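Shown below is the structure under consideration.
Here the complex is missing a single protein chain, while all its other protein chains stay put.
By written order: A and B. Residues from 1 in each chain.
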Amino acid sequence: MVTTDWTQVSYEEGRQTLKKWRECGVRRSEEVVEIWEHVISRSPSSLGDEQWAVLEQVCIASLDAARVDLAQECIDLLHAQFPNSNRVLKLKGMQLEATEHFQKALDIYERLVEEDPNNNSYRKRKVAVLLAQGKRLDAIRAINEYLKIFLNDPEAWLQLSELYLLENDVPKSVHCLEECVLIQPLNSMYFRRLGDLRYTQGGADNVELARAYYERALKINPTDLRSQYGILLVRNPSGLLLKDFQSNNQIASTTKSPSEKKKAGLAAVDAIDNLVNRYQKISPKSNPESDGILNCLEAMKVTIGSK
Amino acid sequence: MKFNVETQALPYSTIILHCLKYPSKGVFGLLIGHKKGDKVTVTGCIPLCHESTPLAPPLELATALVHGKFGASLVGVYFANANPSDTSLNMYAIRLADKITTVTSSPAILIQVMNERLVSDCDQDRLVAFEKDGDSWKETKTLFQGSNFLRALQTVIQKKLYRELADFENHLDNPEADFYNTNLSNKLVQIAELRS
């Protein structure tokens, strides 16, 4: 993997990177702090109005990277600029969270919600506090409450789905992800995960659904390696390839007619071909093990072909 | 049967690096090693994913690939919880370990990273091993090899080498990433030799 040394980048590059991460919401807190400390903080004022957004970003990142001192600096600067801002108050609450003063943080969020009931980020923070305290069931309840009002928030549904998984409640988790699909039908990640979930659930119908979802995900994003593997898994005739590891799936082998089995076999070969294509393009320099995987795939193909 | 689990320097470092790469998430991985009598030596590890609820497909794939490569050397599972104060056993890790037990037909071990002990000075063992005893998982003895290599690990962490680590999920997102971490392991070995 190629990694960049963020302490050495140019000012403009650092600024662009921060902006990119801010806009896509990636969580690379440590690196954000690095860019700030080594590059941007040399002259934050030359960012113009952007500096406040950057400060907010750095503040959150530094809390995530356990740099409470830096976060305090950012909050002080922001507070001097916007003395009455709720957004700064929220940062303050997050700082309390990071230092494990959960009750104080909750009080702040409580107040913020009261002041501005329409802003959903404060409600989300409350859920985050519950999660940090390890109160999973309370968190589930809180998210459900939240989703009664803001029911088109895919982020919340995704979180809820994960929480249900931790409680080992796959059907509910599936329900939550289906909501995500409804809201953002062009996001291949939701389809793929839904496929994963259905496959995890097991049973002929669910595996069939999983196949449909993987194919959809692959249609939206043709380079998605996970969906390619997913198709290989669900098309895998009678659990041939990974027979030892297949969970509770007898891959519908009992119900399928021979013609269908053959079709599934062909599809599996197709999937393997796609994967092989993909791996052949990888140079052994970056991934020395790709050859091994390639051999593995070829072997699978031969086994399927012979059946 | 009571196992003594010894984790060699390389897998130990890799596990810690995996945790450090995803400080906000739980992590999972497979353990490679060998058993001799009641002593289990972990000689390598393969990071799988960085979420607390890994779903079946990627796990099945990864375990199948790793089993294909290492066969019976697959000895167990390691994991870390997302919440630092959470010391419970992760259900998904247990399931995976059970699976490995049936596949390799010898009891698999489970290693948990104690998040609370992940502090910046590396002078104590952060891994706790478990073995299956009847229906429940019981803690077993771990052999800690002293703090010599931990100092090397400290340099590794300071060099931020954990950013180069890749797990199976990274590999699925980008097939260029090598989840066996061959290059990283070489670097780790080099650094450890330089130190000693």
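The criterion applied here is as follows: a residue touches a chain if its C-beta (ideal position, glycine included) is under 8 Å from a C-beta of that chain, and two chains touch if they have at least 3 such contacts.
To be clear about the criterion, contacts and distances are computed from a predicted model.
One subunit of the complex is not drawn; among "WGS project CCBQ000000000 data, contig 00058", "Small ribosomal subunit protein uS15m", "ER membrane protein complex subunit 3" or "GCS light chain", its UniProt record names it "ER membrane protein complex subunit 3". Contacts of the undisplayed chain with the visible chains, over the whole complex, involve A. Between the chain not shown and the residues A:129, A:181 or A:282, the one that touches is A:181.
Across A:81, A:152, A:223 or A:303, the residue that sits in touch with the chain not pictured is A:152. For chain A, the residues in touch with the chain missing from this view are 117-118, 148-152, 174-175, 178, 181-183, 185, 191, 209, 212-213, 215-216.
We adopt the following convention: only the chains that are shown with their structure count from here on.
Distance between chain A and chain B, defined via averaged C-alpha coordinates, is recorded as 22 Å. Within the complex formed with chain A, the residues of chain B that make contact are 23-24, 51-53, 55-58, 60-61, 63-65, 67-69, 83, 85-86, 91, 99, 102-103, 160, 163-166, 170-173, 175-180, 182-183. The touching residues of chain A, counted against chain B in their complex, run 1, 3, 27, 64-65, 131-132, 134, 162, 165-166, 168, 193, 195-197, 199-200, 225-226, 229-230, 233, 241-242, 244-247, 278-279, 282, 286-290, 292-293, 296.
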